[in-house]
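Have a look at the structure below, then the notes.
Every protein chain but one is kept in place in this view of the complex.
Right after this comes chain A.
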Amino acid sequence: MTRTPWLTSLGVALAVLAATTTGCSAGGRAGAERVEVSMWSHSAGNPAEIEVINRIIADFNASQDRYTVKPEFFPQAAYNDAIVAAATAGDLPCLLDMDGPVMPNWAWARVIAPLDLPESLTDQFLPSTVGRWNGRIYSIGYWDAALAMFARRSVLESNGVRVPTMDRPWTKDEFDAALVTLKNAGFEHAIDLGNYDTGEWWPYAYSPMLQSFGGDLIDRGTYRTAQGALNGPRAVAFAQWFQSLFTRGLASKSPTPDRQDFLLGNVAIAWNGNWSAPDAIEKYGEDLLLLPPPDFGEGPKIGGASWQWGLSANCPSLDGARRYIAFSLKPEYVAAFSEETGLIPATDAAAALTEEYGPDGRLHELVGFSREYAVIRPPTPAYSVISSVFEKTMQDVMNGADVQTSLDSAVDQIDFNLESNDNYGL
């Protein structure tokens, strides 16, 4: 009896105190102070990226007096989980970067808002660096990555293998013959496909081969089924060929991690990304070749769309966030990002400012790969499911599973997800 009034009084006092203090605090912020625009990026542990982002932020904050962008950096492997948790807690930042293929799902879930940038600006960017969903732009990136066949001129020429070009890439038969020749030349395996990796690498690296065969991850006419695209005759031909690379001993099922076999001289060719080019250049110098992917029938293909910037839908200062993104797309920043990270700048103006990707740069041809060959992974909210199903299926195929059965099963899983979500409104 004596305790209740005391506790009640304390509770009332605390509530009044809280109302008073938080009220004062909010009132203080609404004054002449700058509005804070929170930002999350996946760049933790990457000092080069952080340095450029911090430089852009410092310039933006100094260029006006209404907004202050405040960044927080997360490690990439943990980033998406942090975003999902923050979305659950209603604690997303205003600005956030995201992997390109993830964007449609977040746009569909209304986690992110359209950028509303002028087309005159976005048209200057590589198509694969602009994320569109339902006809609107939700994300844009400073750069893209490109896969290439890493090889050594001396090895190809001494074995009589033609050096392919963008005008005349290897055909499937030519590529197959080259792999057999190189394997017989004494290499442990002819090619490192990077299949030590897991996760997004599998659709990123191998679905372009599927597309070059004429198949796809989903029917892009409707985005309502994978039937025919992922288990039709062309997809089957791709998967059989992929399986044969391992059964014929041309590729290893368990290559050295981090695609090191090429640098160690264990393989003649590596299917690798431009981010690995600096190490390969250091190792092989002028002997290194970054070759276009083979044409398996429908032209050479590589995956497109990498990390891009977007806005969260519940951002209280959307105007400031949009201003920051527009500010950060200046050629000098896009170029700086490329210079620091080695990735492909998203605009020609920025490429011209860089040493490696400029007209006379050693990596200039990769800009052409991105522009000519890049196929964006299916822009559908179902992509995360498609990605994991494709990875599992291709690993089964690599390990000897029946091709047609595996692909049919993959189609069933993808279609089930689409049906369960009413085709995501498509």
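To be clear about the criterion, a contact is a pair of C-beta atoms (placed from the backbone, for glycine too) under 8 Å apart; a residue touches a chain by one contact, two chains touch by 3 or more; residues count from 1.
To be clear about the criterion, contacts and distances are computed from a predicted model.
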Q | Chain left out of the displayed complex - its UniProt protein name, from "sn-glycerol-3-phosphate transport system permease protein UgpE", "ATP synthase subunit a", "Carbohydrate ABC transporter membrane protein 1, CUT1 family" or "Ferritin-like domain-containing protein" | A | "sn-glycerol-3-phosphate transport system permease protein UgpE"
Q | Hidden-chain contact residue, picked from the options A:A44, A:V180, A:L318 or A:A349 | A | A:A44
Q.
Using the document's definition of touch, tell me which of A:A109, A:V163 or A:L264 contacts the absent chain.
A. A:L264
Q | Contact with the hidden chain (one of A:D91, A:E157, A:D173 or A:D402) | A | A:D91
**Q.** Which residue of A:Q243, A:S276, A:S328 or A:T347 touches the chain not shown here
**A.** A:S276
Q. So which bits of chain A touch the chain we can't see?
A. 14, 17-18, 21-22, 25, 40, 44-47, 72-78, 81-82, 84-86, 88-91, 145, 256-258, 260, 263-264, 273, 275-276, 279
